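Note that this complex is displayed minus one protein chain, with the remaining chains in position.
Note that the chains are named A, B and C in the order they appear, and that numbering of residues resets to 1 at the start of each chain.
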Amino acid sequence: MKNTFGQSVSVTIYGESHGQAIGIILDGLAPGIPVDENFMQSQLTLRRPSGAISTARQEPDPFQILSGVFEGKTTGTPISIMIPNSQTRSKDYSATRPLARPGHADYTAYCKYHGFEDYRGGGHFSGRITAALVAGGAIAISALKSKNILIGTHIKSCGNITDRDFDQLDQDIQALNQKVFAVLDDDKAMQMQDKIKQTAEQRDSIGGILETAVLHLPAGVGEPWFDTLESLLSHALFSIPAIKGVQFGNAFDLVNGFGSAYNDAFRIQNDKIITETNHNAGINGGISNGMPILFQCAVKPTPSIYQKQNTVNFFEKENAELEIKGRHDPAVIHRARVVVDSITALVLCDILAGRFGTDYLA
Amino acid sequence: MKNTFGQSVSVTIYGESHGQAIGIILDGLAPGIPVDENFMQSQLTLRRPSGAISTARQEPDPFQILSGVFEGKTTGTPISIMIPNSQTRSKDYSATRPLARPGHADYTAYCKYHGFEDYRGGGHFSGRITAALVAGGAIAISALKSKNILIGTHIKSCGNITDRDFDQLDQDIQALNQKVFAVLDDDKAMQMQDKIKQTAEQRDSIGGILETAVLHLPAGVGEPWFDTLESLLSHALFSIPAIKGVQFGNAFDLVNGFGSAYNDAFRIQNDKIITETNHNAGINGGISNGMPILFQCAVKPTPSIYQKQNTVNFFEKENAELEIKGRHDPAVIHRARVVVDSITALVLCDILAGRFGTDYLA
Amino acid sequence: MKNTFGQSVSVTIYGESHGQAIGIILDGLAPGIPVDENFMQSQLTLRRPSGAISTARQEPDPFQILSGVFEGKTTGTPISIMIPNSQTRSKDYSATRPLARPGHADYTAYCKYHGFEDYRGGGHFSGRITAALVAGGAIAISALKSKNILIGTHIKSCGNITDRDFDQLDQDIQALNQKVFAVLDDDKAMQMQDKIKQTAEQRDSIGGILETAVLHLPAGVGEPWFDTLESLLSHALFSIPAIKGVQFGNAFDLVNGFGSAYNDAFRIQNDKIITETNHNAGINGGISNGMPILFQCAVKPTPSIYQKQNTVNFFEKENAELEIKGRHDPAVIHRARVVVDSITALVLCDILAGRFGTDYLA
Partner (left out) sequence: MKNTFGQSVSVTIYGESHGQAIGIILDGLAPGIPVDENFMQSQLTLRRPSGAISTARQEPDPFQILSGVFEGKTTGTPISIMIPNSQTRSKDYSATRPLARPGHADYTAYCKYHGFEDYRGGGHFSGRITAALVAGGAIAISALKSKNILIGTHIKSCGNITDRDFDQLDQDIQALNQKVFAVLDDDKAMQMQDKIKQTAEQRDSIGGILETAVLHLPAGVGEPWFDTLESLLSHALFSIPAIKGVQFGNAFDLVNGFGSAYNDAFRIQNDKIITETNHNAGINGGISNGMPILFQCAVKPTPSIYQKQNTVNFFEKENAELEIKGRHDPAVIHRARVVVDSITALVLCDILAGRFGTDYLA
């Protein structure tokens, strides 16, 4: 299905970095959901590069809602959101057309599209397309709030600086969603930002790990096979350009241990069924158990670095050297966080509408 | 889509642990692929519990091909493979019906299916269903071999014992596919098996990490968004019951480092474009670059342990204790390996048929 | 998606006429629906050839439920129903292997499957596969009854003998669902059966038109584009082998007339919104309006006739003559009727589960 994802609630995205516009069509959301354009704008601002630690290309991302919203509310028909491109400096790219930027999709795009791809600024592979996901995701986040389902993400680690663990989840998530640089411990936030600045000075880039929590998702959601909660979330998350790993809970750290430690004992608390620990991350057998959903995404260092790199000229099939020009981020993890929240919200809207019907999130 | 996965080549699975049969319908494979029932049986044997380190329930998994194979070859129409159940000791389970086994899906199944689920032996959530995936996957593996696309998996770690890294990939994979206990280093294999036996004696269970390589996948396969190679593989992999994490390359270890180290420089080698390192695991921008695809799966310790555990009675909504009887594995990671290979093969057949047409793998 | 249809409730079918078995996997039905095996058997009997007007191949269609039903009710997990084949006389077909039976799929199967298809008795194209749809459809019909949604079909015309129009729909449908030969007017039923017998004596075959009504479908179901009620119903109906036309209401007769006659005026009746006429067949803008859904299917004469016919040998690419042997029906319309009801029920379960959630039809 390529650029469309989701069954009951689906998203379709389009656009290239240096084309006319990027956009998203969001279909299947319940009618009657309030659409808060200020919230959409503030979410877009979180994704937008800004300040010393980000690229100089800082577009305001003015979006237009072309359909699906009437008198401030969703109509139930497709919501089309367009974000026009501007400030494109296409000439930055043409000179190095056949030189594959390491870690980027230039060469694989050429293999797939045979040279017809719009190569400027990464074209359709550009992280800029995620702005469309954020615009649409903002509406999904609002829809989920109507059922008190909350999503929050922090930078778990960046450049080996590690944030504190989640503690009081409701409060932590509320706090994170007020922050531009989403780290629970403010000291660690400073250290990470310093690290990013140093990295930029070294003409290098850096990545890290994001950790996300979803609160108050009802129990009984997800499928035993193929469309497990883990499957659907990871499917969507892995389409965020820099993400190369997804784990639920601390799986990679814990699986070498014992079942007696990994199992989460069930208990009754305030007349509700909970688990004492949550190593299974709120999911048993692919289905939510009512506990928080927890997952971590590995965000690779942005591949654009201002150093001379070995590469090939794929037109000529010969070795070459490349020094990337243009405007690039030394890190994207702090911006990727709102993309993770957005895409998580979109997936959950899909799953919930499938489970409880198309009017559930109204 | 619940129990169906894939677009061009799709699989549908059914069955419960203690029902009449489990099975798979495999649709969309090219006509003319040789179907080797001996290979199917030998793959099923790899999944089957056996010997001291596995459960006492050791069924021979005799399968029947009900359709889609004619004169030893695929017809191009749906291949239905049924594996009848036998040797079921249903009474083991009924006594503890409303007690949620920690780490299992009893409680979430109850939330989703309202008590109508076949609860015996985990019902539709049973790992036994993976036998159907293995039977179908064997045909997919054969289909891929016609294009020299090879898949192999080793136990990267189990109980903190770590296998050596992949080295000569073609040889390593050939070697692994001859082994019942898929570890590259035979000493480590012994240590892991000892560890599993010790764990069983402690009435506990243990997990680990599987690492898989896919060789000779053509460049240019996968989609930039939503249906990235990572997305499709992880979607399928996360439906294997015990898998809680998927990373491409060593993502979680490496992303805190620098872009200059993570980027894979392109080079020409024997007139072919390769990368010097392969931290991106053969995938740039969601699309294969011609290098080996590498991923790791975190396999949690099997949740059935022979210890008294805290839990709840979900009919009565009250705390309870549970001591699991029946026959259970102290580890499933050595058996999960062939399931990973199988589901990987099924996903790749789907992607390749979508990209190159339905006759490609004939 | 080939042999799988439906999103929220999906069906997957498999099998060949002379293979081991045919079958259906029905996924996504709500848990807790009573499964009445007697009703399933009686529906299968309606499809089964019987008596003077049908083929001599009269199998009892004994079905086995392999999964998804527990203690007489659906579990919510995939329902696998298998119908073993028997009584196959494969040698009837091998002699004429490369001779394309006119009106059949032999030649197109060869174009698609390159000769690997199981050609015996039409293989996967055989009308026999519809038995699987009928077995699964019986459960869907039961599920719909829980919401008082009723489906009935009569033979509107056969060999230019025309049944009376629907009149009192609830009564008519109740009456039809008691009949083996589903014609409202018993005299016309006799005439049609005589016509079929005469046709058989002439070594020819005959078709006709089926008309179906769906009662009590709630208003507000269906989509404005692509997944209109008409689209989804026709998609499924056109996969019944002999169906070559689908119209809602009497569309082909009426569309040359005026809008003032075609429009259905809305009125209030017993506090309910109804339409005075129902030319739009219960559907406005792709969505149900609460009136009966009415559609007609053109069922072509069965292509197997006992006359010498011109054809080609597609192996040799040369002209040939063919005289079909074997056992064949002079008409299938009276048997197709229960297939239409079944597939209609399956589609409606899918649409309703998508609209109102997976528990709606429990």
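In the analysis below, a residue touches a chain if its C-beta (ideal position, glycine included) is under 8 Å from a C-beta of that chain, and two chains touch if they have at least 3 such contacts.
Note that this is a predicted model, so its numbers are computed, not measured.
Residue in contact with the omitted chain (choice from C:20, C:64, C:177 or C:309): C:309. Of C:223, C:341 or C:359, it is C:223 that touches the chain left out of the display. Checked against the full complex, the candidates C:9, C:40 or C:100 give a single residue touching the omitted chain, namely C:100.
Remark: the residues of subunit A touching the chain excluded from display are 1-4, 7, 10, 12-16, 19-23, 25, 27-28, 31-32, 64-68, 70, 73-80, 82, 112-114, 116-118, 123-124, 359, 362.
Residues touching the missing chain, restricted to subunit B, are 7-8, 77, 224, 354-358, 360 (touch as defined at the top). Even with one chain removed from view, subunit C keeps its contact list with that chain: residues 1-5, 7, 13, 100, 102-105, 107-109, 111-112, 124-125, 129, 157-160, 199, 202, 204-209, 219-228, 230-232, 234-236, 238-239, 241, 243-249, 251-252, 254-260, 262-268, 271, 273, 275-276, 279-281, 283-290, 296, 298-305, 307, 309-312, 314, 317-319.
We take it that only the chains that are shown with their structure count from here on.
Judged by shared residue numbers over all numbers used at their interface, subunit A and subunit B contact each other through mostly the same positions, with over half in common. A straight line joining the Cα centres of subunit B and subunit C is 38 Å long.
Between the CA-based centres of subunit A and subunit C the separation comes to 45 Å, rounded to the whole angstrom.
If you average the Cα atoms of subunit A and of subunit B, the two centres end up 27 Å apart.
Counting partner chains per residue, subunit C shows two or more touched chains at residues 7, 77.
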